[in-house]
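My questions will all concern the structure given below.
Rather than the whole complex, this shows some of its chains in their spots.
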């Protein structure tokens, strides 16, 4: 019997997931996350204060930037700094990460502080945006803790409303599968990224027909699989934060 | 009794939709589409031949660019040409339109021809990307007809696999609503754009929690509403093409 997936996983299994918290000596929060061979360094930079246009409203701001090292991928890609512009895909993912993180932060409770999350893909093997979001949550949690210890955040405030995790799902040869590696992603007819809270509610759902359009039943199957995946990631995040 | 919506629509109604086909004397296909006060000029540029890196494979290419005039919106936005870079939102929508259109085109049947769809928002009142996709389909259909008449496309080929329409849906004060105008969009807690085929299958589903995360039941309600909306748009497109 041939295996469905190159690494022997069943369709509903995540790849091995690891979180290396506190990877950076420089950042206020950091996490080197890996989903199989996908490795993303997430750092959180905490600044007391907000941009001038936001000042005086008692609210903070969280934003994110995503990027890939030129040789994270199988063949080298030119640097966006050298090309002089940020590509559409990079823009799109940076916006997704920032928007997702803001959904679990109470900006009033954060107070007038700014957190920038940088997600740099050191090695890419599919699912870089979902690994980035899942790791970014841990870097964010560390940075919030750092801010609380230094009293930039009020002791009674609870800026984190929930935890956040993300996973990709897709349909390959008719079978819905969880957490696609690059070679699987290429073959998937439908591709979906789901960002969910620790409570199992949706923050973002993005499904795309790469090949044939998909019907409601397929969509439902993918959503079931995705929520099971983010639930597992939530548990792994809980363990990482407990260390 | 107060009205739910500023223009008196029921939650499941589209705004008045019009298609002005053949608006441009210059383009091979064109349509000025309006969804209420949102007006988008869609033009299709047909070129015989494909970029060098695609040549010799017997396949064509369809791509799209979206942009907004600086005073399409209520306050003026600086031009991206003057700023010297395309913004993230613009990039994201251009990619969405191109990807969606490609889902209903058989590239083999198109043959080695390139179609570029430009969607320029002349006036914006919410739902610009969904109006753009819905109008772009008509411009594309015209351009394909133009190509067939000039024998750039084989007589027996049927490059269009299906029709394509898109609509936005959102939850406002707990009520799912169809085709949000700008003031509604701003108030929506959850915001979703759905691109669907004339057969009622999904090409793209993008749901975002602008406020609180949403649950499965809310997601299901929005999908129901969206499909009803795209079905109505499909019928209007059919009438426009029949004229």
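So that you can tell them apart, the chains are marked A and B in the order they are listed, and the count of residues begins at 1 in each.
We take it that contacts are C-beta pairs under 8 Å (C-beta built on N, C-alpha and C of every residue); 3 or more make two chains touch, one makes a residue touch a chain.
Keep in mind that what you see is a predicted model, and the values were worked out from it rather than measured.
Trainee: Please report the number of identical subunits in the complete assembly described by this file, where 2 are shown.
Mentor: Result for the total copy count in the complex: 6.
By definition in this document, only the chains that are shown with their structure count from here on.
Trainee: On C-alpha atoms only, rotate chain A onto chain B and read off the angle in steps of 5 degrees.
Mentor: 180
Trainee: Centroid of chain A to centroid of chain B, CA atoms only: how many Å?
Mentor: Distance between chain centres: 28 Å.
Trainee: Quick check on the complex: what are the chain A residues that touch chain B?
Mentor: Touching chain B from chain A are residues 85-89, 91-92, 94-95, 99, 103, 162, 192, 196-197, 199, 201-209, 212-216, 219, 223.
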